[in-house]
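Every protein chain but one is kept in place in this view of the complex.
Let's look at subunit A:
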Amino acid sequence: MLTVALTGNPNTGKTSLFNMLTDSYEYVGNWAGVTIEKKVGTLKNKRGQLVDLPGIYSLSPLSRDEGVTTLYLLDESPSSLLNVVDASQLERNLHLTIQLLEYGRPVVVALNMIDVAEKRGLDIDVKKLSEQMGVPIMPVIARSGFGCDTLMQAAVKSSIDDESLVSPRHFDYGPVLEQAISTLEAKLPVSMASKRWLALQLLEGNIPVLQKLRQHVDPVWLQAFYVETEALVQKLPEGKKLPDYIRDKRAGIIDRWLQSAVRETKPLRTTLSERIDAIVLNKYLGIPIFLAFMYFTFKLTFDWIGTPVSDRLDALLNGVIRDGIASFLNTVGAASFLKAVILDGIVAGVGGVLVFVPQIFMLFLIISFIEDSGYMARIATVMDKLLEGVGLNGKAFIPMIIGFGCNVPGIMAARTIEQPKERLLTILLTPLMSCSARLSVYSLFVGTFFQSHQALIVLSLYVLGVVVALILAKLFSYTLAKEEESMFIVEMPPYRIPQWRTLSRSTWEKGKGFVRKAGTFIFGGSVVIWLMGYSGFHGWNVPMNESFLQAIGSVLSPVMEPLGFGNWQAGAALITGFLAKEVVVSTMGIIYAAPTEAGLEGAIAHFFTPLQAYSFMVFILLYVPCLATVGVIRNETKSAKWTWFSVGYALVIAYVISFIIYRGGLLLGFH
């Protein structure tokens, strides 16, 4: 089976190309670091597999996502490499290309975004460049699909043709380094592949390569060898550090390649991106624009589009559909138990959650817009100063924004953060970002208690999550992880007008998880919760107040009393809500036996005052990450201690803040 590996600098369109060349669909965006793990798909022509890898600038990894790519190249042997190169940034992209050529597998270069390069006034003679570099180069536009078929054929062809006669490319690094390379090569086992490449990578300071070589060569000798070579290189007239020296040599090679093949046809003038940045990165307007954008998001989600559509869906679901199911069950003469499971369990539980699909899709649409337009990197920049103050950097805001959709991908996005401490903090704090599942709980409560200020109340919860995260970041960075210098550097991609196709696709990809969860997890959960409410110590079909559910919920209620929601119903909803936050809505729907949202809103109005409802929402926002999030925290931190910590601190902080809000609110005369 052929395996073609996609490699290239961050944000050059590898995943867009992957989506074009395979039958699968993966997540794309316009910022560096969208892809953070290996993705495998089958080529459309069924000739082999395509592996999508996180973007890298060079093969020496700085961050966790880059490590994925380096380890892949070290441990696996792809049939060929498809190197995606941004035509408008050829020079810096080709540094990686050189390293890939040295690796020793056949390389095909996909020259992406040639349309952008042309607009920027770059005239690239592809044929000449290909001759210069000695590799096939295919111009493509991954976003539109231009050139993709030819590219696929070329990639497959190179994998088959050269299989037997593939040899690594040999670039000259000057006598001192060449001597060092041969010394190290001689030390390596004869059978080892790409020895020259390994030697060069080691000299560049590639840590995973160093670890691999230590298994074969005496570590003490390796260390001495490195120090000695470094000293020799520094004595050269250039006087450069070893990695810089290697980079300079490569820059020289690239210069020669480009000299004859690339012409700048017109002088650079102000681009559209610059004009947009003049506004959104304006000294005074930058932060207000971002806040206005967020407010606009909530207005769209709640007042303007999301909620009105949601209400209509609710009427449909609980009117026509529910009646339809009921009359169908009556016609077939279903047992009353079965009728109760379906109508009071499944329809109430699953329907209660599905009603919020419009709001959630609206939110995902806006997040997709941020990702695809190029605004993401700007937000990181605008937020950096604030985050630096609490021991993080602007890049940490990217996982947090993704976390507004769902915490799970948000936490994974923290992989692109270079400093381990900042990454850990981001992982621990991203769960405080209010995800779309929690949105369903707010929607229910604000619809009942805060009719006239829905968007504002929900925005206050989102802001609370962010503020708590910032304060805790400050606290944690003082106590947990210290003595590590913070850093921030981010590349700003040119703005792009998002294509509808990409936007709708990526909104759907994010939202479908929510719908699927409703059909599986929430479905099953609803049945179980309904059963627990239907049965009790005295047998089946007991009143809700004597059920197992009541017994479980009551355990919590005395503890929750000081927060204003000491009823067993809230307790039961909180326990089940650990599975997934939207289960809170399902549970309440089942408990209050109120299948329609209007009915449920009416029912909870009896059990909560507005202040208690707000306190409850705050608790839901903060109390524990859901089951899936805890799982991903465990995976990403590889530490049981930090996982428990993330659950523990959240519980404490939720309790304290809800307490302050409720008690403080009472003192101020709210109720």
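By definition in this document, a contact is a pair of C-beta atoms (placed from the backbone, for glycine too) under 8 Å apart; a residue touches a chain by one contact, two chains touch by 3 or more; residues count from 1.
Here is the rule we use: contacts and distances are computed from a predicted model.
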Missing subunit (named according to UniProt) among the choices "Ferrous iron transport protein A", "Cbb3-type cytochrome oxidase maturation protein", "NADH-quinone oxidoreductase subunit M" or "ABC transporter ATP-binding protein": "Ferrous iron transport protein A"
Contact partner of the left-out chain, one of A:381, A:615 or A:643: A:381
Identified contact with the non-displayed chain, of A:44, A:92 or A:474: A:92
Hidden-chain contact residue, picked from the options A:65, A:277 or A:582: A:277
Of A:62, A:126 or A:603, the residue in touch with the unshown chain: A:62
Hidden partner chain, touching residue among A:40, A:160, A:193 or A:487: A:487
Contact footprint on subunit A, counting only the chain that is left out: 57-58, 62, 88-89, 91-92, 95, 120, 243-244, 247-248, 251, 268, 273, 277-278, 281, 283-284, 286-287, 377, 380-382, 384-385, 388, 394, 418-419, 485, 487-492
